[in-house]
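Every protein chain but one is kept in place in this view of the complex.
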Amino acid sequence: MTRVRLRGSLQILLPLLLTAAVFGIWDLVVRVFDIQPYVLPAPRAVFSQIGTDWDVLQPAMFQTIEEFVIGFAVGVACGFVLAVAMGQSRILQRGLYPLLIASQAVPIIAIAAALVIWLGFGLTPKIVIVALIVFFPVVVNVLDGLTNVDRDAIALARAMGANDFRILLHIRLPATLTPLFSALKLAATFSVTGAVLGEWSASTTGGLGVYLLEQNSRLNTAGVFAAILLLSAIGIVGFLLVAGAEQLATPWRTRPTPRRLPFRRSRGVRGRAVPASIKGGSS
Amino acid sequence: MKVRVGVVVAVVVAALSVVAAYGTTRSAASRDATKLTTVRMVQEWPVADGFWIPWIVARDKGWYKAAGINLQIIPPPTVADTVKFLGTGRADIGFTTILDVIFAKEQNAPIVSIGAYSQSNNWGLIGRQGEKFTVASLKGKTVGIYNDAWTKAQLSIMLRSAHLTLSDIKMVAAASDVVPLLLAKKVDVATGVTNAEASEVRTIGHQKPFMLLAKDYGVPNSPIWLLAANTSWLQKNPQLAKTWFKVTKRALAWSIANPVGAVKMFEKAYPKAESFAYALDQWKSTIPLFKSAGGYFHQTDAQWSSLLPALKQEKLVKKPLPPKSYYTNAYIGG
Partner (left out) sequence: MKLHIENVRHSFEGTPALAPTTLDVEEGAFVSIVGPSGCGKSTLFNIISGLIRPTAGRVLLDGRNVTGTTGHVGYMLQKDLLLPWRTVTENIVLGAALHGRVSRRDREEAIALAERYGLAGFVDHFPHALSGGMRQRVALMRTLAFHKDVMLLDEPFGALDSQTRLRMQQWLLDVWADHGRTILFITHDVDEAIFLSDRVHVMSARPGHIRASFEIELDRPRGFELLTSDAFTELKKEILNLIYSETLKQLEREGEAA
């Protein structure tokens, strides 16, 4: 009992202590090397900047979060669907894969301007940029998961008379969850950069990226770092949320049993992909 | 097994020879340079543009070398880095904007303006050919701007002259270039200067833009660009700074008298940066900006005292200093 509690609190305490240490070292470096405030501001200056400009930073933060979340969702959905389609068709896979790789080799900054001219200045081009960044790791990982499903498991399912659809549903798709979440954790951190790049291309809306550029133009590096801190916070929270979702969606990776539902026992076992049936079934 | 070892050895030898070659070329360069004094000049923009013509001409005609100067041109990673380089001593001279100098001085950066590049404010609002507009007619229109604070401030002052505010217009901020948006009719008007955005509209958009200049609508008529230097470098090398200006003035005069030749030299030095047509339009639009009663690069108190109160009012500067704290004419010579 005590051991678990200690580990739990240590899990939160340790990163917090390390973060405090990083800020401490940062402050020390600025002071010891007498760094000019417009090159690297002290942490205190950054925090006070966050306080001063909070009325601007807060809506900017929500703007960037909106771009991040919607773009992330779109990217994941497209990536997943594409991966499943490519997993089912070898031709599609061979044909599309090189195009997908090429899409990632193009620097986002180069296409951002073109996207803005097509799609306007609002939310849409930013969502597209974030989605572009997110969808590729999702496709690669989910496709990997699909192609690396144990052939013997599929043979077993076939021997049991399952059709292709049921094999997809019960054997192949669940095998994609683990690689999917790996991709999502990566994507959650990349997406923040994507949102900022989108804001940098052209914008009528605000956002932390826009704030960052404005502060940079005024040589207010404390402002730049304020935006950076908030962007990091968004990335960290995003990552933690994905990690949490991973825990819920793939409990078998870390737990011996699924989480208990209060009414589990009387119904038998909680099914996930399997629908429950109340009347006597057939065999 | 044997083959693998061979491959590793070959790679290591290749890497070492590359490093050695690099080392020898570097030491060869510095051997030449010890006869000359290196002056590191950081620019205002990461990519070469026609504003650099005076010192490119001076360099490529060998006039700096003849005066004992090895000019090193340093493009900054981003526009905000120019004064950072100057302030930290990574550069000696900088081609920068008046706003950058004011912001830097507010943060106690050791820099000072040593010469005005242009003598007036040539910033304003640019519209497409045949689309005349007034400030008042901008109500409800879309304006392409850049993400810097002084653009918004100047725009705000201009609008005030027609009793409008920023909320009466729709602003679209572009990070690098607002002209494509104007040409693609995604914005109604764009902010810019006569010798960049307007040049672009003329040469790339193949049309004559309609322009309203900010200084006609209440915005201070301060020059946009100037040359600044690191103060401790100036203290140690006053003669070098003066010599630099002497050479640069000579190149400037030549470039004004021979615009086509000057642009040709620019194109030779930076063939991919701008098209010849654009660079020529740009340089020709810049030439009128140099004219000054006190001679090229001359600065006055008025250039600063007209600007600083406006900046204070727009909350961009907290504690303006007296003009003489920002500039000195000590190095530009007679």
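Points to keep in mind about this one:
So that you can tell them apart, the chains are marked A and B in the order they are listed, and the count of residues begins at 1 in each.
By definition in this document, contacts are C-beta pairs under 8 Å (C-beta built on N, C-alpha and C of every residue); 3 or more make two chains touch, one makes a residue touch a chain.
Just so we're clear, the structure is a prediction, and the values are computed from it rather than from any experiment.
Every shown chain that the unseen chain touches in the whole complex is listed here: A. Only one of A:189, A:204 or A:250 touches the absent chain when the whole complex is considered: A:250. Mapped onto chain A, the interface with the missing chain covers residues 150, 152-153, 155-162, 166-167, 170-171, 174, 177, 250-252, 255-258, 264, 267-269, 271-283.
Throughout what follows, only the chains that are shown with their structure count from here on.
The mean-CA centres of chain A and chain B are about 40 angstrom from one another, to the nearest whole unit. Those residues of chain B whose C-beta lies close enough to touch chain A in the complex are 78-80, 83-84, 87-88, 100, 103-104, 106-109, 146-150, 170-177, 180-181, 184, 186, 316.
The touching residues of chain A, counted against chain B in their complex, run 36-39, 113, 116-117, 120-121, 200-204, 210, 213-214, 216-220.
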